[in-house]
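The complex is shown incomplete by one protein chain, all other protein chains being positioned as in the whole.
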Amino acid sequence: MDLTTEQVLAWIQRIAELIRQNRDYLTQLDAAIGDADHGANMDRGFQVTVQKLGNEPPNDVGAIFRTVGMALLSSVGGAAGPLYGTFFLELGKQLAGRTAVSAQEWATALRTAVAAVAARGQAQVGDKTMIDALAPAVEELERALAEGVSLAVAMQRAAAAAEEGMRATIPLQAQRGRASYLGERSVGHQDPGATSSALLLTAAAEILATE
Amino acid sequence: MDLTTEQVLAWIQRIAELIRQNRDYLTQLDAAIGDADHGANMDRGFQVTVQKLGNEPPNDVGAIFRTVGMALLSSVGGAAGPLYGTFFLELGKQLAGRTAVSAQEWATALRTAVAAVAARGQAQVGDKTMIDALAPAVEELERALAEGVSLAVAMQRAAAAAEEGMRATIPLQAQRGRASYLGERSVGHQDPGATSSALLLTAAAEILATE
Amino acid sequence: MKKLINDPQQVVREALEGMAAAHPDLIRVSLEPKYIYRADAPRPGKVAVISGGGSGHEPMHGGFVGYGMLDAACPGEVFTSPTPDQMYEAAKRVHGGAGVLFIVKNYSGDVMNFDMAADLLRGDGIAVESVLIADDVAVESSLYSQGRRGTGTTVLAEKILGAAAERGYALDRLAELGRRVAENGRSMGMALTPCTVPHVGKPTFELGPDEVEIGIGIHGEPGRYREPLRPADEIVERLLDPILSDLPFRAGDRVICMVNSMGGTPLLELNIVYRKVAAVCAQRGVTIARNLVGAYITSLEMAGVSITLLRVDDEMLELWDDPVHTPALRWRR
Partner (left out) sequence: MKKLINDPQQVVREALEGMAAAHPDLIRVSLEPKYIYRADAPRPGKVAVISGGGSGHEPMHGGFVGYGMLDAACPGEVFTSPTPDQMYEAAKRVHGGAGVLFIVKNYSGDVMNFDMAADLLRGDGIAVESVLIADDVAVESSLYSQGRRGTGTTVLAEKILGAAAERGYALDRLAELGRRVAENGRSMGMALTPCTVPHVGKPTFELGPDEVEIGIGIHGEPGRYREPLRPADEIVERLLDPILSDLPFRAGDRVICMVNSMGGTPLLELNIVYRKVAAVCAQRGVTIARNLVGAYITSLEMAGVSITLLRVDDEMLELWDDPVHTPALRWRR
């Protein structure tokens, strides 16, 4: 089963809904170890994005992702803006011109996009950032696909891995981003960016599950 | 019985004590219709004055009053500073060089000093100022002396008249000073300056009574 | 009370010492009695322009001492008029033989203390004139015989008269100009939060969490009314309407406009306020020829804003543009 433009559009739509629902939660997490704006930033960004896509939905997957990336880049701000912007721009680059994407192509594109995020933020797993959710998700996606399960099931497992990675940020001391200024006091709090990343993957799993 | 330099020094000393005791009360009255500094201003002024007099007590009544007036003038500030400064400077002028002052001379000097205060503040009885306490006190002092009572008794009656004038400020609408900016809202509050003036006269009555 | 101070009784002295340390090129400070004066005083042949008033309104007045503005400023205790000996000593120190101009805000304490200082100086043969600022339209001038409080126009008057004195205006001409400035300025302010006088230790008044005071004075004196907090644009209308209709300002008038923080309101909000002030003036045909947006005449840490409009003629505008170099106001030098 290939990933279609409709599914990608539905995915972005679903992310926007989940972010809206979790807006205050994300902000609360950011208040503890950051500056209390992650919920507002992400919500603003995905509202702008959905509106942009609604106005003139591009007709290939790559173009959709590029639009999403540009919209996030110019509306989220903060650390999350360039990181999620990079994520979607890289997906757009990998999948330029495609109207259907195979599971394997999707996994490869996702790995490349996550690597681009890590490069942009100079972050690695364990730094208590969104990478802690994104990287395990990619690993699990590839592992699942290698085991031969459907993309829907594989994304389910990837989302679960992201959530696990998200929870695993709690005991960590932040090495990147605003939380790192807190030093030891960042320990014991869940990273807001890892939380929004887990939401992105949950949204993808939900969309594929409803097919 | 004449007023002596010792009595005058004791009077100033007693004023300082009464002001200190009533500092917060005066400030509270000023908070209601002014700027909450009358107690602090008067207390600062009379502390400075007592200290100045203690260092080098002048040896005539006029010189004492001049010292008091200058000390108040340069330490009280606000409206009360120049008004009480004028009051004592005028007493000093009237009684220059005198070591003993007759009751009649005292009443005349006081009348002139109160007139100087009224001129300085361009205030008249009924404007809800210290004049409302000072003017009736002078009237009553002169009336009492005309009736032939002792200076001690006359000052007692003058102090009572000042207190009555002070209480009579409550229903008035202020026409002078900071309280006048309140317009009708100044009604129902006792004027702080009339209150400190009543304290001055009470202190005089107390000193004369203890002889 | 949360303040960056040491001893509540020493606030004024220590702040003066800090100012002296920060601006040795511009000012000198006397501590006994307290006054701030130009480092290059006296300026022979120039009228000495002197102002003063209670402390707690910084940068006014001390921050305006320097080239093209004040020759000296006399700070009283916080929110308390200075005493005559301050103005007397300051004037003796800075006067350059051409007389002294006092700029006085209309509070009975200020008026009487400056009057007494003027008497003393005249006794010494020094000519003194006074300009009284009474620009606060929150006070209905017809009803109360003390007249209006003096607020924001004071800052603009100090700049314009300071420039005129620097140009060599004689005392009588300066006083005449000063009265013209005073007559053409109008102000009104409002507060979001109260302020605390250091030696009192508690707020001078109380405001509910959603309440504002419209028409407040610079010592926290009560204003025209209290009401719930509204959008900035509506607050601007509540301040500007009484100002505009009082003089009245008319279409075609040119003004200097000051949007002033009461102390605790940051520039971000002042800019939002100025946006609306500019819009209303434009709509009424009133041209804002110059403006000041910032904290110039404050009430300690009070949050709030005041608006001042001064109707100007060519002479005032030219003088406004003249060079000025003081701790708080500086241009073209």
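Note that the chains take the letters A, B and C in the order they are written out, and that residue 1 is the start of every chain.
Just so we're on the same page, contacts are C-beta pairs under 8 Å (C-beta built on N, C-alpha and C of every residue); 3 or more make two chains touch, one makes a residue touch a chain.
What you see is a predicted model; the values in this text were computed from it and never measured.
Student: Considering the entire complex, write down the shown chains that touch the omitted one.
Tutor: A, C
Student: Determine which one of C:I218, C:I256, C:V273 or C:V312 touches the chain that has been left out.
Tutor: Here the residue in touch with the unshown chain is C:V273.
Student: Among C:M19, C:V49, C:A138 or C:L240, which residue is in touch with the absent chain?
Tutor: C:M19
Student: Using the document's definition of touch, tell me which of A:Q21, A:S74, A:Q104 or A:T210 contacts the absent chain.
Tutor: The single option touching the absent chain is A:S74.
Student: For subunit A, enumerate the residues touching the unshown chain of the complex.
Tutor: On the subunit A side, contact with the omitted chain comes from 27, 31, 35-37, 40-41, 44, 73-83, 85-86, 120-121, 127, 174-178, 180-183, 185.
Student: Going by the touch rule given at the top, which residues of subunit C touch the chain that is not shown?
Tutor: 2-7, 11, 14-19, 21-22, 55-56, 58-59, 63, 192-193, 209-210, 212, 229, 231-233, 235, 263-276, 278-279, 291, 293, 295, 298, 300-301, 303-305, 327-328, 330-333
The criterion applied here is as follows: only the chains that are shown with their structure count from here on.
Student: Think of each chain as a node with edges to the chains it touches; is that a line, ring, star, complete or other?
Tutor: Chain contacts: none of line, ring, star or complete; other.
Student: Comparing centres built from CA atoms, which chain ends up most distant from subunit A?
Tutor: Computed centres place B farthest from subunit A.
Student: Could you name the chain whose CA centroid falls nearest to the centroid of all protein CA atoms?
Tutor: Going by the distance between chain centres and the overall C-alpha centre, it is C.
Student: As a quick test, compute the distance in whole Å between the mean CA positions of subunit A and subunit C.
Tutor: Between these chains, centre-to-centre, one finds 56 Å.
Student: Just curious, how far off is subunit C from subunit B if you go by their C-alpha centres, in Å?
Tutor: So the centroids are 32 Å from each other.
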